[in-house]
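A single protein chain has been omitted; all remaining protein chains appear in their positions.
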Amino acid sequence: MSDLLSPLQGHSEPRVAVAAQGEAGVALTERRIVSLVQVAAWSDRLAQVEDAVAAVTHCTPPQRPRGSSLRETTTIMAIGPGRYLVESADPELAKKLTAVIGPDLGAVTNLSQARSVVRINGPKATWVLSKGLAIDLDPAAFPPLDVAQTAIHEVGVLVRRIAEDSFDLYVFRGFALSFWAWLTEAAAETGYRVDPPGSA
Amino acid sequence: MSGFRLPSCGLIDRSRPLHFTFDGKRYQGFAGDSLASALLANGVDILGRSFKYHRPRGLFSAGVEEPNAMVTLRSSARTEPNCKAPMVELFEGLEAKSQNRWPSLGLDIMALNGLAGPLLSAGFYYKTFMGPTRKAWMFYEHFIRKAAGMGAGTQLRDPDRYEETNAFCDVLIAGAGPTGLMAALAAAQSGARIVLVDDQAEMGGSLRGTSLTVGEAAGDIWCRSALAVLSALPNVTLLPRTTVYGYYDDNTFGAVERVSDHLPVPPEATPRQRHWTIRAKQLVIAAGAIERPLIFAGNDTPGVMLADAIRIYVERYGVSPGQRIALFANNDGAYRTVAALAKAGVTVVAVVDPRPEIGAEARSVVEGCGAELLTGHVVTRARGGRRLAAIEVTPYDPANGVQDRLHRSIPVDCLAVSGGWTPTIHLASQASGPARWDEALAAFLPGEPTQPWQAAGACSGELSTAACLTAGIQAGAEAARACGFAPSPISVPAVGPEITCDAILPLWDARPAGGKGKAFVDLQHDVTASDVSLAHREGFRSVEHLKRYTTLGMATDQGKTSNMAGLALMAQERGLSIPEVGTTRFRPPYTPIALGALAGQARGAHFRPLRRTPMHDWHVAEGADMMEVGLWQRPRVYRRDGETVEQAYIREARQVRQSVGIVDVSTLGKIDVQGPDAAEFLNRVYSNGFLKLPEGKARYGLMLREDGFLWDDGTTWRLGEHRFLMTTTTANAAPVLAQLEFLLAAVWPEMKVAVTSVSDQWAAMAVSGPKARDLLAAVLDDIGMSNEAFPFMGVREGHLDGVPVLVARLSFSGELAYEVYAGAHSGEAVWRRIMAAGEAFDVVAYGLEALGTLRIEKGHVAGPELDGRTTAEDLGLGGMTSRRKDYIGSAMMDREGLVDDNRMKLVGLISRDGQPVRSGSHLIVPNGESPPRSLGHVTSSTYSPALEKYIALGLLEDGRNRIGEALVATYPLKGHNVDVEVVSSHFFDPEGSRMHV
């Protein structure tokens, strides 16, 4: 019994809802998280924790607030001073990080099933997101690879910009369906396409 | 029937006729018309009845300042009252109705109010119905509200969608007339991000349809080419049909875009309106100015209009509002209207101007059109009931005032009035010091900015197009510079000869002394000049008092055409200058906005976000009654065919005590607490000890507030030496986490502890009942379930059908019980697996009601008892407040009032007469004093299947010493009285033998 059930099951299946102008302005895809782990370093152990994260993931943690770094299937996002959210395709990530980051260095918390991720991309992505995001989405202010923790429609969301027209939206699992319903309604104006879950 | 369509001029598209109805009658207009211009072209004189006196009113203006022509648009669910006709774009099939008339616009019985006019003066309602005769007000209010007022809205659900959006820019420009366009051009070429907003469908403001030349071309053509340049720039966003209505902290602006209001019905998936929250580094206010009227008797007669509005109707819409028109103005600018009328071939009969001398250009305009020029004259009266028929004209000189005995009458059907211009300082005044008085313009100009904005053009007193263009360039460039850009200079286009509005004679009131007839200051609220005098006589002299007493300027137009005249009259009464009297502050919104626009998408299913547990779909599929608990959706009961809610929860609770039940407890707050100081931290946070909690054990803990009252409870599980899983009540999940974060940041920053919400990571379910152990033993792969291997309060990690789970032996129901935590994505599968295996054990899924029943039978406290006013001792939990350590709340929990013996204490209550006890009932002595004194109240109640009685928990004064007493639980609002007996709150299995087996 290992089937994992997404809170968007039955909702995020492929379909097209085009607007009056006949084209889908955005594509929405539910991304499936394998591992998502929060690492919090004690303030006097930041360097050791960063080294430990790098050793496990072969990816250097971002050295900039709100930044993220990416190597192969690992993404490390800076979510606060000394705090990182590490996403990876390695199902053993939490275990491996816990092994190298003991209580003397910091804390490791497995959040792999605590979030749902929706990717939105397409020429109208920033237009649709602006309906809920009160942050400046101009690439100069929010460049690709940056992350922002904020709220859409009162739902806490972590936004990671993949590219100019492409974003990953991490939301709390319990809110995922409510958020999805809001997002598809917001995207109806420009039309949207839902790509198969896990295809992004 | 005086207005008519001119044969050629205007920007309307005469090849595209549009049909519409007004009060059920069919009319035709053209694409590009406003509802106002189309009605005017059809010769419709009366567009509404006035607010208080029900006087016939016609069109007065051509913009948002319109005080008279308020109509109700559309019908049934899309009915929208109080729309200003000049702001309504005509579309095919538009339906409009006049307002505030009965039975019809032509014959309005309420117009009798006009005859009773003296009764309805300022403060009439207060004086008559409030105060000592307040009861009279209660009686009359209904009728008064019906008689006075505006259009009626609909009670039907709004079928349209609204959206909100956010925009960020360097420079926001409010207003796209000559100033705003130039500012945008100047700022945009520097690369700054620009948002240019205008309330009209077509940008250009006063340039639209103008006869002026700008640059090499007609003003209108120049305007279009400027817009073409701007719309091609990627750093410019143009927002037509949008009004910036409010100025908020940190240069944040509220604006509403009327996305689909110009269409019969919004296209599918397109909002009707869109609310914009705009954050700009700099604001350029290019809001223009609003012409102001003059005060004379009958100045509200249909046919009396603002002079520049008439010019707009002629030049932009190709409509003349009359056949024989006169002008009454105190400034040269208004003569542009005469020029426009003359050019269109409309007869201008006379020009009346109080000034002894007028400018040369103005004079030549009058001479060119053959109108009689009456300088040193004023209009003292407009005659004609339903349509202007004549004006009375009288000599005037500044020294002696109005010479009424010399008046003469001139037949006209339309009078253009202009008392000068009032700069639109609304936005500026929301972020500035006091407005600045300009003597030459006799107007208030924007005060000192308190936020980064600048005003340019007409709203800062530049009343010529040429000056506006120059000011726009300067403001745009300056704003871009302030944002760190380097705009290169651009040249000012040359403007052809124009009549400017420099010389104004500040004349406000043209009534002769002792003259009769109503002279209106505020047309929308029917406030007359004599109301202002009356207010003064009665001592309401501050402008703020004047405003509230007379309601001057308090209509939906916020006094756009009336405030200045009101101030001037009060200044005259008090013998002060206008700036000495001062002005009121404008508040948002600049124009009324639909509540739908403010709500945006947050309505219906999106009123607020919903939170679902991992087993949500199962509950719904099983037919659970779902209820909202905060944002959570939780199953209340799983009703079987024909069951009532009560029958269902009784069945569920009974089955839990008989065999086994399962309930979704995923909504509990779950917090991961880690670090070398985690145990010490918990020991300071909870009132009971946590230092010695062994690994693999859970403990029930109490949290107090710093003031010593009880705050929250829950179990915390020690998963490792430095690793805990804390649970909180559903309601306090977020506040507890925030408090823990606060303590670690602000109080004990030296502690190495990390706290993280894992509420969404885990699906949680409680399995309770005598057969709980057997059921779990059947599904768990690797956890020993014997009482020895897995004792009460034990915590174990293992697998259930291969799924990693955490199991803790905890009991809220008083039964042998376990909480099973699984990864959220596996929650439903684990739940299904337990349900499937549970068939053999007669398992039942139970909801919140049964959960409540079981805990009330046990006397366990929950939200209704943890109400923020109870102490641990009140609830019988005093033994859990340690005396041997310091913790949050320990210093203040022993205050006198918190340890008083007479405090209300938790007790059990049993219904003695078989009736349910209502939560919220007061507990009183039977047959006692009247009115009875409340000794306490019922907090939670249920039917107890275990006791086969209705029972309740309550808080009762000195409750523990009242065990055995008979009281009455009374609920006077429902006339509900139940005899109850006070008992211990531990109704069922007080020894706790069932959960320890």
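We call the chains A and B, going by the order they appear; numbering starts again at 1 in every chain.
Going forward, contacts are C-beta pairs under 8 Å (C-beta built on N, C-alpha and C of every residue); 3 or more make two chains touch, one makes a residue touch a chain.
The rule is short, and it goes like this: contacts and distances are computed from a predicted model.
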| item | value |
| --- | --- |
| Which of "Spermidine/putrescine import ATP-binding protein", "ABC transporter permease subunit", "Helicase conserved C-terminal domain-containing protein" or "Sarcosine oxidase subunit delta" matches, in UniProt, the chain that is not displayed | "Sarcosine oxidase subunit delta" |
| Contact residue for the chain not shown (choose from A:5, A:33, A:49 or A:79) | A:79 |
| Identified contact with the non-displayed chain, of B:23, B:707 or B:801 | B:707 |
| Sole residue of A:18, A:100 or A:134 that reaches the chain not shown, by the stated touch rule | A:134 |
| Per the touch definition above, residue among B:250, B:788, B:929 or B:991 touching the missing chain | B:250 |
| Absent-chain interface as seen on subunit A, which is shown | 42-43, 50, 54, 60-61, 63-66, 79-83, 134-135, 148-151, 156 |
| Missing-chain contacts mapped onto subunit B | 248-250, 252, 279, 450, 706-707, 734, 738, 741-742, 744-747, 749-750, 886, 890-892, 895 |
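Rule of thumb we're sticking to: only the chains that are shown with their structure count from here on.
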| item | value |
| --- | --- |
| Computed distance of Cα centres, subunit B from subunit A, in Å | 32 |
| List of subunit B residues in touch with subunit A within their complex | 163-168, 193, 267-271, 277, 279, 600-602, 605-606, 608-614, 617, 632, 672, 674-676, 721-723, 752, 754, 756-762, 801-803, 823-829, 833 |
| Footprint of subunit B on subunit A - complex, ascending | 1-7, 9-10, 19-20, 38, 40, 42, 103-104, 106-115, 127, 130-131, 133-138, 141, 153-155, 172-175, 177-179, 181-182, 185-186, 188-189, 191 |
